[in-house]
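Just one protein chain is left out here, and the rest sit where they should.
Naming follows writing order (A, B and C), and every chain is counted from residue 1.
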Amino acid sequence: MPRMNMVQAINSAMDIMLARDPNVVLIGQDIGYFGGVFRCTDGLQRKYGEHRVIDAPIAEGGIVGSSIGMGVNGLRPVAEIQFADYIYPGCDQIISELARLRYRTAGDFFAPVTIRTPCGGGIRGGQTHSQSPEGIFTHLCGVKVVMPSNPYDAKGLLISSIEDDDPIIFFEPKRIYNGPFDGDPDKPAVPWSTHPKGEVPGDYYTIPIGRAEIVRPGEDVTVLCYGTMVHVCLAAAAHTQIDAEIIDLRTLSPLDVPAIVQSVEKTGRCVVVHEATRFSGYGAELAATVQEECFYSLEAPILRVTGWDTPYPHAFEWDYFPGKRRVAAALEQILEMS
Amino acid sequence: MPRMNMVQAINSAMDIMLARDPNVVLIGQDIGYFGGVFRCTDGLQRKYGEHRVIDAPIAEGGIVGSSIGMGVNGLRPVAEIQFADYIYPGCDQIISELARLRYRTAGDFFAPVTIRTPCGGGIRGGQTHSQSPEGIFTHLCGVKVVMPSNPYDAKGLLISSIEDDDPIIFFEPKRIYNGPFDGDPDKPAVPWSTHPKGEVPGDYYTIPIGRAEIVRPGEDVTVLCYGTMVHVCLAAAAHTQIDAEIIDLRTLSPLDVPAIVQSVEKTGRCVVVHEATRFSGYGAELAATVQEECFYSLEAPILRVTGWDTPYPHAFEWDYFPGKRRVAAALEQILEMS
Amino acid sequence: MTRKPRLHIPVPPARPGADPDFSYVDRVAAGAVGRPDPQARLRDLPDELIYSMVRVLDDEGVATGAWDPQLDPEQLQFGLRHMLETRLYDDHMTRMQRQGKISFYMKSRGEEAVAVAAAMALKPSDMLFPSYRVQGLQIARGRSLVDLMNQCLSNSRDMCKGRQMPVMYHWKRGNIFSISGNLTTQYPQAVGWAMAAAIKGEDDIAAAWIGEGSSAEADFHHAMTFASVYRAPVILNIVNNQYAISTFQGTAGGELRPFAARGPGYGVPGIRVDGNDFLAVYAVTQWAAERARTGRGATLIELVTYRVDAHSTSDDPSRYRPKNEPESWPYGDPVERLKRHLTRFGQWSETQHAAMIEEVQKQVDSEWQQAISNGTMTEGPFLDKNELFEDVYADMPPHLIQQREQMLAFDEREKH
Partner (left out) sequence: MTRKPRLHIPVPPARPGADPDFSYVDRVAAGAVGRPDPQARLRDLPDELIYSMVRVLDDEGVATGAWDPQLDPEQLQFGLRHMLETRLYDDHMTRMQRQGKISFYMKSRGEEAVAVAAAMALKPSDMLFPSYRVQGLQIARGRSLVDLMNQCLSNSRDMCKGRQMPVMYHWKRGNIFSISGNLTTQYPQAVGWAMAAAIKGEDDIAAAWIGEGSSAEADFHHAMTFASVYRAPVILNIVNNQYAISTFQGTAGGELRPFAARGPGYGVPGIRVDGNDFLAVYAVTQWAAERARTGRGATLIELVTYRVDAHSTSDDPSRYRPKNEPESWPYGDPVERLKRHLTRFGQWSETQHAAMIEEVQKQVDSEWQQAISNGTMTEGPFLDKNELFEDVYADMPPHLIQQREQMLAFDEREKH
């Protein structure tokens, strides 16, 4: 089976969809001839032409707005926002239009737009190349929010997203484009080629949207995480030798509640982990839902391990990043509680 | 003591600040000669001139962006976004600039901008005149989020907001501009003049940002709410005769955690109420914090009563609006639990 | 260093109490502007297209100049009828709002030609992206008033299923896009739709309408940039009715230059046209459509008109402009002007006109009866309450199914 890193897997998903469906088009800054600043669209314009892989002006609002129009006219646009930190100029078109078009027209009009955007920190990108704004979009009704943690899922989920008739914000944790990252910047980088999830079928397959995956079965505590933090959490479990059940949510909205409930009812403990800032972030929803659904099984409060409530800094990145040691501390702490 | 409705109280706060501080300026759509679509700036341009009460083009991004520039140049802009539903074109300037300017310049530059905007439903405004987007802004680091529930608080909190050196999003629940609303649209409208909080000093006073208020002391369950829902919750408590302790948060961020913890440790139960949609909304943060801080005092799961996870409809408004009956049901439900 | 404020603030020519003053609106004679070949390159288009005004009908109702579209009497009568239908529909719905039958309404009085003439100049398969003040588009495309009324009533036949405020129509079969409460968002969407048509090699074009006040929104720039870069087959209309709620067009940036002048800076032709001149609107739209259809890209059209009535049923214009300002608008009334033209050449008469008004009024009344038989805000038949949760997503996710059950459970509870 071919081995791919996340960039190649994402590229392969778009390649396959461009080939299968003449209505799929890509649009974004530097995605055409150049192939994207992260190379995710490398070679696709050469293969499918300038009318299907389109270099866009630097106007995120225009990219989303025109993608909606293209979607209404029968195309399936896949728009790239170069960094999630730059998605805000597109907020009005996403929130006021993309998310609500189907509802306000009683299903007569809709735009099956997928918005791909690299997110997250760990690359010394400072405040404008490191953000994790998923919590803004999970609050919206009418869009689905997806974030894969490995090449295999990335490809399967992106194909599902492009085929989905609902708009999707597809977050790509850029820190793990080239290899899994356990939160320790001093360790030598590991490539995906050595990772089981780096084995990616060359052809078409899908992974259903809305399904979480248990990436490490365990008995003592449930860990809810996604994206880069999946690898950090696995490392923390290994490091502490705590028998944690680690769930990779994969789809943040709609949330796979049954998978979570089943696990927490078993473990009686839950730790929520994300890179994004803590206050009013997505992790709060996870904690709120878990205590609503599993209150009588809980033996300890649900703990959140997140980015601090400050903008993402350039210096002190590894003090800011919720790394292995902070997850490990939470795992130890929650087991001591009761 | 003079009696004011919320519009008059907000007008009075700006009137006083325009008079006290030559650097205070107002900018927004239709706020000048016309006095604002909700009349909140009525008479202020005549009194302070066109250079201090400025009619703006219809460009929320431009209003926020230029307000930041004015703030950096020593003014204290109070910007009005005509409806909270229209704040999204200003998101990039709010999220990327206003919220982070002080941090990224290590305090060398900052913009003391107050953004006033009417929010919430109950006025048959449909999806674009009824939204409660506070959950997007409470997730930001660097802005404070305020929402008063009555004229007295509105004036005191708005003066504090204008004087505050941090940027503030000041949400005004438009349904209660003219009178408290308990969620029952069939009841005749009550004016503020009959309400104790409709007694508003004519001159300068402040209410500290970051402090919640217990609007109904009680023993059996803590209710966390703000804005219009404060009145709905009071009605629900009266209706059910449940001895609820109702806390009006007033400031959503930064949150007055001690006030909440003290109450929940006493009551052992907590219901969170807001108009905004539920999933990944601000109520999730309240639930997450309460269970973190008060886990061992909790006798039942924290319940959320919120808008449904759909866009705000035009028809069925009273099925959508989290009214008295839904809050009452939650109060009864949580007392049955344990 | 001076200490005197020197910020320029645009001030309208006349406030309540003062005499109306339209001296800022230049008087252009009908036929004054020449009609360039639709195939002409931008650089060959004369400035007068922007700085003068395309007008066909003079004050006597005579059609003059190269822009006369030479429509036959039937077409003109068709246009007149749809303008009247739009006007009487507006009047009726405003009355119904006053009577509390609907929650809100927005009229287009004085601006009927902007919509009706444009709709007639385009192909039925062209996609229209309307603002909330071009209801004439729907009517000219043959939409039944009942459908529009059903929407305003949020009743059992509302095409929006109760999810939008009144006037926020859409019409899939009629190729008219959904109206959004958020201004200008339809502009880049129309450009995207047109880009898709070009990508697919289809000949249909898109047309979008915004008000002059809305041109200040970011999406105006997005639309112009994308239309320019990709030469999208789209017509971008700015309806300059002089007001954005309470602020006059100077507050939107119209003090120094006509809005049409924004076009050329992007490489997009701009045309300024008398929006109350049915023939001129038709001709200019036709010209822009031919350019778009033949690969010459987008055109920005400024339609100069006047908002005769309140912004909406929530507004009171006497607070910010002279009561008698509407009557002094220099370019008259679109219905009267087309009527005069037809009458002058014996293709219409006062009696025919009166008869048509009566007939249309009857139609409006009877369609209203039909509409309310589909339900009102207070009386059934009502929409199925379950609809509240439909169409958020293509398929209803579990949490919405659960919330719907909760809602229904409450109703049960109330019953007992």
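We adopt the following convention: contacts are C-beta pairs under 8 Å (C-beta built on N, C-alpha and C of every residue); 3 or more make two chains touch, one makes a residue touch a chain.
Bear in mind that the values here come from a model prediction, so they are computed numbers and not experimental data.
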Q: From the touch rule at the top of the page, work out which displayed chains the omitted chain touches.
A: A, B, C
(Q) Touching the hidden chain in the complete assembly: which of B:L44, B:L75 or B:A288 does that? (A) B:L75
Q: With the full complex in mind, choose from B:I115, B:L255, B:C294 or B:V327 the residue touching the hidden chain.
A: B:L255
Q. With respect to the chain omitted from the figure, which of B:I123, B:C141, B:I214 or B:L335 is a touching residue?
A. B:C141
Q.
Give me the subunit C residues in contact with the hidden chain, please.
A. 1-10, 42, 195, 198-203, 216, 218-222, 225, 228-232, 250-253, 255-257, 261-267, 270, 295, 297
Q. In terms of residues, what is the contact footprint of the unshown chain on subunit B?
A. 25, 51-52, 56-57, 59, 61-62, 65-75, 77, 89, 92-93, 96-97, 101-110, 141-142, 144, 164-166, 210, 254-255, 257
Q) Which subunit A residues touch the hidden chain? A) 29-30, 32-35, 37, 49-51, 54-59, 61-62, 85-86, 88-89, 124-129, 278-279, 308-311, 313-316, 319-320, 325-326, 329
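One rule holds for everything that comes next: only the chains that are shown with their structure count from here on.
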Q | Chain located farthest away, centre of subunit A as origin (C-alpha) | A | C
Q | Chain whose Cα centroid lies nearest the overall Cα centroid | A | B
Q | Where subunit B and subunit C are represented by their mean Cα positions, the distance between them in whole Å | A | 35
Q. Among the residues of subunit B, which ones contact at least 2 other chains?
A. 85, 88-89, 127-128, 279, 309-311
Q: Any chance you could list the residues of subunit C touching two or more other chains?
A: 160-161, 163-164, 168, 180-182, 218-219, 387, 392, 399
